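Every protein chain but one is kept in place in this view of the complex.
Our next item is subunit A:
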Amino acid sequence: MPPLYTKSKKVGEGTYAVVYLGHHTATQRPIAIKEIKAGQFKDGLDMSAIREMKYLQELRHLNIIELVDVFSSQEGDLNLVLEYLPADLEMLIKDRSILFSPGDIKSWLLMTLRGVHHCHRNHILHRDLKPNNLLLSPQGELKLADFGLARSLTSPNELLTHNVVTRWYRAPELLFESRHYTEAVDLWAVGVIFAELMLRVPYLPGRDDLDQIDVTFQALGTPTEENWSNVSSLPNYNDLKIYPEPTRSELRKRFIGATEAALDLMCGLLCLNPANRWDTERALLSGYFKESPDPTVPVDLPKLSKKE
């Protein structure tokens, strides 16, 4: 009998793993084999690897990367077998030769929200959403990946670390170093990704943590007690420049071609106060997804022009 998986070339390397391309022999389905670097760390198996296994073993959804297998090899290495997804949304955004139609953007956003909705339904926060972690299958399907920072929300009293989410996609409550946050941090990130898809450049590119605060509130207004009660008691709420919230016409100017429904959704996702921010259900049922054009079917979405 042929081997179950074959492993060929190395395709990448992260902090705690080396990733190889392989194939499931019976079906010739391509797979990614993530070999966890063992014995290299002071503190044993990396927490990211634990989180990735823990959450992906249980989540099954078209828009979430599938963990196909977990095995330890003869040599004692731990291997995670994942579906092989050779492209990500960041590559597409950066590929200047590709034009995005409004239907394309809608389709990617829809698939992202569906994946996030599935996580949240299972009380799991992703906590690291960004274009680079939204992987694309050759058939055009978008899938959330990299659950190394994910965690389940159990009791509301638990303290959480605010040091999550890549800087540009970090929600205001995280910028203020709140230790009690919710699913809303993921929706903020989706909002920033939505803006980036329309602009084709990062929307809130802070140079460092301090600059991020400035960039964020310059674009979206500084939160105050009026629109977010008790915000001023958050740990890092101090020395803020007060910027006004952008007017609708300013937003229209920045996001040329965005429909009113698209702006409504974006503003809902980028609502400063997490308590009023839209959740996945509200976002998925919003007018944006009901108006034309229809979201592009995945197979017809733009693909990378040049082979990586």
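Odds and ends about this structure:
Going forward, a residue touches a chain if its C-beta (ideal position, glycine included) is under 8 Å from a C-beta of that chain, and two chains touch if they have at least 3 such contacts; residues count from 1.
The working rule: contacts and distances are computed from a predicted model.
Looking at the choices "Ubiquinone biosynthesis O-methyltransferase, mitochondrial", "Cyclin-like domain-containing protein", "CGI121" or "Exocyst complex component 1", the name in the UniProt record of the chain not drawn here is "Cyclin-like domain-containing protein". Only one residue in the set A:Gly44, A:Pro138, A:Pro235 or A:Pro293 touches the chain that does not appear here, and it is A:Gly44.
Within the complete assembly, residues 1-9, 22, 25-26, 33, 38-39, 42-45, 47, 50, 53-54, 57-58, 69-76, 78-79, 151, 154-155, 160-161 of subunit A touch the chain that is not shown.
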